[in-house]
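All protein chains of the complex are present and in place, except for one that has been dropped.
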C-alpha cells in the first residue's frame, strides 16, 4: 500500500479537495498529517484552533484516504519557548540551541513534559475517534539533528535524579564508575557534573550512564504520549517515525510502547552520512548503496516486532546532504518495491508536493513545487500503484535463516571509547550484513536478549556488554554462531571483565583477549588459514582453547571455533569477511547464492525480488516464473518471480 | 599616478621630512594617512590631540604630496570599548568579538553610530579644508575579517526594527517567510529570533533578510559618515577602500554615497582565499592567478561608476595568508601597470615602510623594516614611475563589448542555500570572466538593473532573484545574452517562483527547471552538441521550448537558445565553458583572440597591454607599434603597443 505526507496548513484551503482527489487517483491510501502544526493548532497559549484541521481531515476522509495524525511536539512554537526557555536543549559545547528550526527541546525539562502532555491531550481528545483516523505518529524523528543528548542545567538535574535511582548512594556510584581514578569521587549526587567540557577525556562510565539516561528519557517521554493517546483513541495504532542511522537511543525500548515501527527512508542522503569511502560515495551517489535501505527495513521490522511502515520515502533529490543528486530514473520505484519486499506494510512518500518556501524548498515531492503536476518521482509512484494490480496481494513475510544481533548500546560504547578512530559500530554491522546479502541471504535483526530459536546462523558483530538475557539466549542457541571483536569487552559498569574479554562468554568461545591493537588506515595484518585476507583497524591478541581456523602473520589466532561457536578477533577486510561468512554459512548448512555488488535479492513468502542498483544487466536464473519485470534485469529495474 | 599609505604616528617625527622627500623622489603623488589613528587623535574621551597630525599634514603638503585622509572608525580605542561594550560585534557562535585588533564594532549599535559621528565630525571639521587634502576615505575595508554580519543583542534589536519597516505586520512577515513550516510563526516582531544557533538549518528567508539588513546598515553607516564629511569638506571627493573577495554586502549600494571606488589589491594573498584547486594554488603561488586582480579592477570600475583607485597595492610578501611567498621579481611592476590598464586613476602601495612591530610586521612595504632603504618591491615601484615618462598620459577607458552582470545578493543566497557544497557564486562568475579573457575579451561588470545598452554580449552567470529592474533591462537588451544556472530560481522572499525557475524570465529563455542535481567531486555528466564537455557540481533537468544546442548524456537539454537568449543549465567544466563562450561570442559577432593561460591582454583607449604571468615567453602579434617592453614578452613582463 502507498501513503503520502501532507501539510494542509501549507496550502490554500481551496486546493485541499484537488489534492485529495489526485492522491486517490495516483493510488494512495494513507495520508500522514499534522506533525509540525502546533503554531496553527494553538496560535497563543490556550487559544486552540482546530477548525481548519477538522475541515482538512473531513476533506481527506471524504476522498477515501485513511489518516495518520502526528502529535506536533517536534516544533514547540515561539510563544511557548519565550514563556519557558528551560525547554531548550544545550549542545555539548554548553550553548543553548535556539528556536528557529525544529526539535528545540530537551527531554529533561519538566516544563516540557507538562506542555507536551497538554497539547497531546488536546489533539488526542479532539481526533481520537475521528472516522478517517487509522493511527497516530508520536512526535517526529526522535534524535534527529543530534537531539538525543543535551547538556544543560535541566539535564544535569534530571541526570542526578536518574543516578540516585540507579545507584542509591554516592559510594556505590563511585565504586561503579571507578571514580577513585584521578580523584573523581563525589560526596553526594549533587556533586555529579556533566561529562562535557572537561580538560581531557571524561570518565567513560559516566558518559555511558549519561547516554543511557537520555535513551531512557526518550522511551519514557514517548510512553507518556502513548498513554494519553490510548486514553482518548483506544482503537487506533500508534507508531513513531524513526530516522536512518540515528542510533543514539535504544529504538527497541521506545518501540515497546508502540504498535508498529516506521522509519524515514532517504537512501541517497544517507550515502553522504555513512562512513563510506569516497570511491563508494561516488559509485552509489545516484542510486544509494544497495544495502542502505534494506538494512533499515530489516532492522525496523525487528524494532516493530514484525510490523513496520516506511513513513517517509525519498521521492527525488533532497536538500540536506552536502550534495543532493537526482536519483537515477527508476530508483523511486525500485526503493518502493524493495521496502515492500522486506515487509513494509505501507510506503508513504515524503511529501505530496514540494514546498516552495522555508527550509525544505529543495526537497522533492510527488508534485512539482507549488503545482498540481507530478514530478518525475511522482510518476514512478504512479507506476508502482499500477503494478500492484499485476503482483496482487503480497504474501506473509517469513522468518529468515540468518539473524544479526543489533545492539544500540554497543554503538554508544564504541563512540565513547573508539580506541581506534575508525571503529564504527554501525559500519561493522553494516559490512557484515552486506557480506551476507552478497551471498544471497535474507536477514532478520534480533534485539539483544531476544530468542534466537529457529535460526540456522546467528551473527553478533559486536556486543560490548553481555547482559544476562543475551548470555542466556546465546547459551541456549543451538545453531552456528559467529561472534565479532570487542564482544564481552565491558561490564555493565564499563569496566574490563575480571576474567578479561569476552567475560561471561569465555567458556563458550574458548578465548581470552590479552591486548588490542588499533591500526591506522594504510596498516593491515595478513590472515591465513581456512579464511584468508587481512585485519584492518582492530586486531586482538587472544589465547584460544578451541580450533584455530586462521592466524595472523605473527601466528596468533585470528579466527577460532569452539564447537559451533566462531570468534573473529579483528575487523576483517572484504576478502576475510567474505571468507568468514562463507565458512559459517557452510557450517550452518545454508546454500550461498552469490550476487554482484550491484544486485540484491529478497524473498517474501513465495516471491523472490531482484533489484539492480548498477549499470550492468543481470540475468535471473533460468526457468523462473516471472511475475513482474524481465529475466534480463536491466539497470535500476526490479524483477519478481515465484520461488 | 602612484600613491602610498603612510602612518606618521608610527615613526619619530624627525623622520617625516625624509620620508616625504623620498616619496616624491620615488615618483609618488598621493599619500593616504590617518585611518587607524583614533587613540592618538583622542587619547581619552574628549581630549582631542590634533597637533601631531597638523604637523604631519603640513610636512607632507610642503613636500608636494596630495593627502587622502581616512576616518579612524575601524579602530575604536580601548577606553571607548570599556565605556560602551555594546559596541562590540558578536560572532555566529554567539560570542562577543573582543578588543585587540580592528573592526571590533557592530553596525547595529546606536552608541557606535553616535560615537562614529562624533569622531568623524571632529576630524572633518579640523581638516576639511586643509590645502593638502584632496579626498577622504571612510573607515577601512568594510566587511573584512567577517565583520559584515554580527549576532548580538544589538543586532537583534536593530533587525527587528528593520523587519518592522519592511513587513509592517507579523502576519506579513510570517507569510513572506513561509513561517507556517515547522511552526516558526511569530505573534509580533518582538518574537523574532536571530537565525543562528538553531538545532538544524534556520529559515533561509530569514537568513537572507538578516544579510540584507546588515548590508543596508553598512550603506547607511557609510552615508552617515559621508554626510558629515561633505558638510565640512564640500570640495573633496570621498571613497572607501573595499576589500577583494569580500562580497558580504552590496558594494554598489555603498558606492552610491561615494565619488569614486577604491580597493585593496593583494593578488597573492587572494590565491589562498579563493576556492582554487591545490594545483592552481601551486601554479600561481608566486604571481597570483592572471585574472584575480583584473576581475576586481573591472568590478570596482563598475562599483565606482567608472572611477576607481587601487588604494592598497601589495608591494611584496604579506603576512596574513597561510603561506606568504615573495612575488616573482617583476610582479609588483606588472600589477601596477595592469591596474592602470584597467582604468585605475591611482595605484597606491601599502605601505611606505614595513613596520617592525605589531600585527603586520611581516607585511612588506616599499622600504625595508624600519629603514630608509627601498625594498625589492620599492625598486619596482620606482621603475614604474620612470616608465610613466615613456608611456605618457594614458588614454580614456572605453566601454567594453562584453558585460557580466554581477549580483552580490546571489552570493548571499547561494551561501545560505548551497544545495551542493561546492556551488560558489564568486567562483562561477570568476570562471566565466576567466574564460572570456582567455578568448581575448575586455570586460565590463554591470550592476543588476543597470542599463545593458551598447554591449554586444551580456553574460549573467547567476542571478537568483530577478528584480523588476533587472527584468526590464534584460527585456530591452537586443544583443546576445547568455544566462547561467539557478537564475530566476528565487523570488524576493526566497521562495521558488510560482511558475518554477527562471520565474519572470520564462518567456525570454523558453525553459522551466523541474529539478536540480548536485554532483559531488568525481561525478560529471557529459554534454554533447554545439558545445561539448561536461557538467560538474550542478545540473538542472529543464523543459525547453527553443533550440537545444547541447544535451546531457540522458538526452535532456543542457544548453538552449531562444532567439538571442542562451541558457546553460549546469556548472560547466572548462571544455564546456570555453565552447559555450565561443558559441555566444560568435553569435555576437565578436572576434576571439585566444591567449595562453598565463597571458592576458587589456585595451585602454588605443593602447594594448599584454601581461605575462608564467614561465614561458609570448610573442606580441607582428607589426605592432610597441610603446613599452618588447615584442617577445618574457616572464613577469609587460608589453604595451598601439592598437
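Residue numbering begins at 1 within each chain, and the chains themselves are lettered A and B in the order written.
Note that in this section a contact is a pair of C-beta atoms (placed from the backbone, for glycine too) under 8 Å apart; a residue touches a chain by one contact, two chains touch by 3 or more.
Since this is a predicted model, take the numbers as computed values, not measurements.
Note that of A:390, A:496 or A:591, the residue touching the chain absent from this view is A:496.
From the options A:153, A:178 or A:529, the residue with contact to the chain not on display is A:178. For chain A, the residues touching the chain absent from view are 93-94, 177-187, 191, 193-206, 417, 419-421, 493-498, 500, 514-520, 522-523, 539, 541, 554.
Chain B residues in contact with the hidden partner, per the touch definition given at the top, are 7, 9-10, 36-40, 43-44, 72, 75-79, 82, 89, 95-104, 144-145, 147, 272, 278, 281-282, 285-286, 316-317, 319-320, 322-326, 329, 354-362, 364, 368-371, 375-376.
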